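One protein chain omitted, others in place.
Order of writing sets the chain letters: A and B. Residues in each chain are counted from 1.
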Amino acid sequence: MNKKILAILLACLMVLALFAGCSKSGTKTDDSSAATEKKEETKKEEPKKEEKKKEEPKKEEPKKEEKKEEKKEEAPADAVEVTAPGQLPIVNGDLTLSFAMPLNATVEDRETNALWVYLQEESGIKFELEEYAGDEYHTKVDLMMAAGGADLPDILCGGSFGVTPRTTWGQAGFILDLKDYINELCFYLPMAFNNCMYTDWDTALAQITSYDGGIYGLPSYAESPNDRVSNGRINFYMPWVEKAGMANFDDNGEFIKTADQLLEYYEIVKTSDFNGNGKADEIPLTGYGTWNLKCAFLPMFLKHNVDNFWVDNGVVKTTADSDEYREGLRFIKGLLDKGYLDPLTFTQDHAAMTAMITAETMTIASYLRISASNLNLTTVPPSTDFEWCSALAAPGADESDRFQYYGKAIAYTQYVVTKNCESPEAAVRLGDFWGSEDVSFINNCGFEGIDWDAVSDLEGGADKWGNTWGWGPEDTYVRRTAETGGRASWGTMQNVWMGNQGVSCLNYDWATQGGADKTLDTWPMSVRNANRILYNITLSNQDNVFAGQVYTAEEADMNANVYTPIATYIEECFTRFCMGDLDIEKDWDNYVNELKKMGLEDYTAVEQAVYTRMFG
Amino acid sequence: MLSKFTRAIRRHWQLYLFLLLPAVYIGIFAYYPMTGVQLAFKKFDYNLGIWGSPWVGFEQFRKFFSNYMFERVMTNTIRISVLGTIAGFPVPIIFALCLNCVFHLRYKRTVQTITYMPHFISTVVMVGILKQFFHPRVGVYGIFYTMFTGATAGDLFASPSAFDPLYIFSGIWQGFGWGSILYLAALSGVSPELHEAAMIDGATRFQRVHYVDIPAIMPTIIITLIMSIGSLLGVGFEKIFLMQTDMNMRVSEVISTYVYKRGLGSGGNSDYAFSTAVGLFNNVVNLILLITVNKIASMVSETSLW
Partner (left out) sequence: MAEKIKLIRQDKIFYTIVYAIITLLTISVLYPIIYVLSSSFSSGTAVSTGQVVLFPVDFSVEGYKRVFEYERVWMGYRNTIFYTIVGTINNVFMTLICAYPLSRRELPGRKGFMAYFVFTMYFSGGMIPNYLLMRDIGYINTIWVMIMPGAFSVYQMIVTRTFINSTIPYEMLEATKIDGCSDFRYFTMFVIPLSKAIIAVLTLQYAVGHWNAYFGAMIYLTNKNLFPLQVFLREILVMNQIQPSDFTDEETRMIMQGMADLLKYALIVVATFPIMCFYPFIQKYFVQGIMIGSLKG
């Protein structure tokens, strides 16, 4: 008998749970009754199941009526007054805005986060927060729109939204076109953007404008000159360079500037036993993945960026089927054939490469890397003995004829106002304030005087090869460590800032922060100066770069349908040509024809249309 | 007819009552949303929703079939799936049969616990372990290879012919322990009297396995096989995506990775209609396979799905 009762109880439990949802969306009394019924676990007979089913349609009707009533109540009251642009607080009166942000593991608790509280105090607006899981943030937001958008909060924040999805959402009416609000109300953001070294307000706006002219969000931006010119660098193990007699630093801290010098050095590495173990196991060059390989060696032939499309005097051209690209492939293949390039470069990941570098016996003479943060070994020997070099001149060319890959910085959007927002003016004003220089700083470093200081007497330093430097900007920002009273450091769990989420514009001044102990020995001079040199090299070539394309729906469709297989094919063949799987001489024409068959020319026309529309 | 129907209900009313709750569940949670399948024949408009979006007939399918990648993607998916099933299906069964013969209880339990642990290792970590293990220079495989042959091992991840074995065997390796649980449970239901009778008749241990154990779990085997074949076009996405490299791409690009890359290409908006169409295609093919195999099974043996 016990089992019978248990079975019946379980059955009733499940049935109740099934309708728990219905009752929850109705009145609160229904909810509590369902809960108490569950808790009491009263014994019921089987026929009751059928009774409950009959109850269901009745419950749905009162639910629907209540929903209609709620909608009438929510009619905008318009009791809040938004102050003039630039003024704080932003509203006179009570206003609550609801936000959705992705979970961020570095932020302890947003509700008590110093920046969150600060924003509310200064703006006079109350915030309500929903946090979505970070991994599927976009999927969830997109799904909410696809399902009608009724449960969207006022503002979607954090996690960048691309132009294409925003355009789709905006045209469907789920998010608002902020163009007019931006022009009328934005005060701090234009200032912040115009203070940037590599962009300005108009450019940034243009980058987030959709093809129909609407601006469906507020721009964010972070300047990091290192990122702009860091693709394709090669890192050399200096003790061997010295042994080879090639560590001749010039005034700018560079020591290898042409491909000829590079090949010379690699030959020496191959034929000398630098690690002294009697085996010819020295590897001149290794890497992880093909991107940095391409950026290191193709631009010197291409004389433009490695992207599949580039611009030549207003005409969009393709890279992957050009003769210069073919030259580049021959060069890389040559590196492989001569044994200079490690074939594992094409497939291994950085853990494996790092394992080789930090192995007991040093076997790596140089390796390819993109940017510093990708391979954080600079405080672990022997990697402290590595130095950069970057853009090389092509074989036979002069060292003044160099081309460096330029990664254009694009403004992105992580602040979007939805149709459910009562007061878009307040939302835009808030975003404007959030993205101001001062608040962006707080969002990254914390509050002045508590978490960081402005220092103007920062010393310079010297690296181990005798290169010295001064300090560029007059005022530098130095974060405080725990010992000096700072409350957190970047990347750790803290409750002071929100990790650049929201609206944020960080300019070059921010980017040149000093080390915590007021010296610069953590930032090699050659990098800093190389940035300046390289940036000047690339300045004249910036117009060739085509980035930040904004597509219409049909164009985006073509991109997905036609371009995706093409891009995969180009990528695949790059490796196969270099490795010798495909013959550069014999199979090239097949390859080009295949690209044509796949529709490359048609698609190039699409890109041309985009370019003409965006840049005239 | 009606009287036959009511008679049946009266006789078995308790059984029908049992079925009522699951049927209602499935009705709500599976059949009600199934209407969304129509999206495969439409072009999705955010404002109009699923019901209001315009019909485009087989447009989504046409996009899928006429795509340059289609042939390659289909061949790879089918090949990987079939080989994986052929190679992987017997292993958990054999392992369960073997383990069932073991006397030492503690050994048996330890083995069970150890072999089912890899199932919990996430795909990302598993592929990471694989890459590290097979690295030609610093991986265990590479080191042993050099030790025995003096030459440096080839890069298995750059070899198209190595992809299938790597993918399939690592899958078997990770999953056989977990997969054997079901068979072990079925084996535990075998009446010991049958074994006693067999021993009296002079059967060796092996014969006992052959004539008692295997027939006992044959229904489970058949059903599992039918279900495996009925999910042929369902090659998982994450593991393949992580194991792909430029060199093996032509044998490793499958339907799921293709759909994923395509989704990224248009800037991040999920193309619901397209993925619904592809999903529908997958499911129809799988269903046809299922019905076919089930038919064969019902003709050949007593066990089948329906």
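One rule holds in what follows: contacts are C-beta pairs under 8 Å (C-beta built on N, C-alpha and C of every residue); 3 or more make two chains touch, one makes a residue touch a chain.
Worth saying up front: this structure is predicted, and the values here are computed from it rather than measured.
Which of A:Glu81, A:Asp151 or A:Glu184 touches the hidden chain is settled by the complete complex: it is A:Asp151. Contact with the omitted chain, checked across B:Gln60, B:Asn76 or B:Thr276, is made by B:Thr276. Contact with the chain not shown here comes from a single listed residue; of B:Leu48, B:Val125 or B:Ala197, that residue is B:Val125. For the chain missing from the display, the contacting residue among B:Gly154, B:Gly171 or B:Pro219 is B:Pro219, taking the whole complex into account.
By the touch rule set out above, chain A reaches the unshown chain at residues 3-4, 7, 10-11, 14, 17-18, 20-22, 24-25, 100, 103-106, 108, 130-136, 139-140, 143-144, 146-148, 151, 222, 224, 226-227, 230, 351-352, 354-355, 357-358, 371-380, 479, 489-493, 510-513, 515-516, 522.
In the full complex, chain B touches the hidden chain at residues 4-5, 8, 12, 14-16, 18-19, 21-23, 25-26, 28-37, 39, 50, 94-95, 98-102, 109, 111-118, 120-122, 124-126, 128-129, 132-133, 138, 140, 173-174, 176-177, 181-182, 184-193, 202, 204-206, 216-217, 219-220, 223-224, 227, 230, 270, 272, 275-276, 279-280, 283-284, 286-287, 290, 303, 305-306.
The rule is short, and it goes like this: only the chains that are shown with their structure count from here on.
The geometric centre of chain A is 35 Å away from that of chain B, both derived from CA atoms.
Those residues of chain A that touch chain B in the shared complex are 11, 14-15, 18, 46, 49, 53, 138-139, 142-143, 145-148, 161-165, 168-169, 172-174, 290, 343-344, 346-349, 351-352, 355-356, 359, 551, 556-557, 559-561, 563-565, 567-568, 571-572, 574-576, 579, 581, 597-599. Residue ranges of chain B in contact with chain A, taken from their complex: 17, 20-21, 24-25, 28, 44-47, 49, 63, 67-69, 128, 131-132, 135-139, 155, 157-158, 245-247, 249-250, 253, 261-272.
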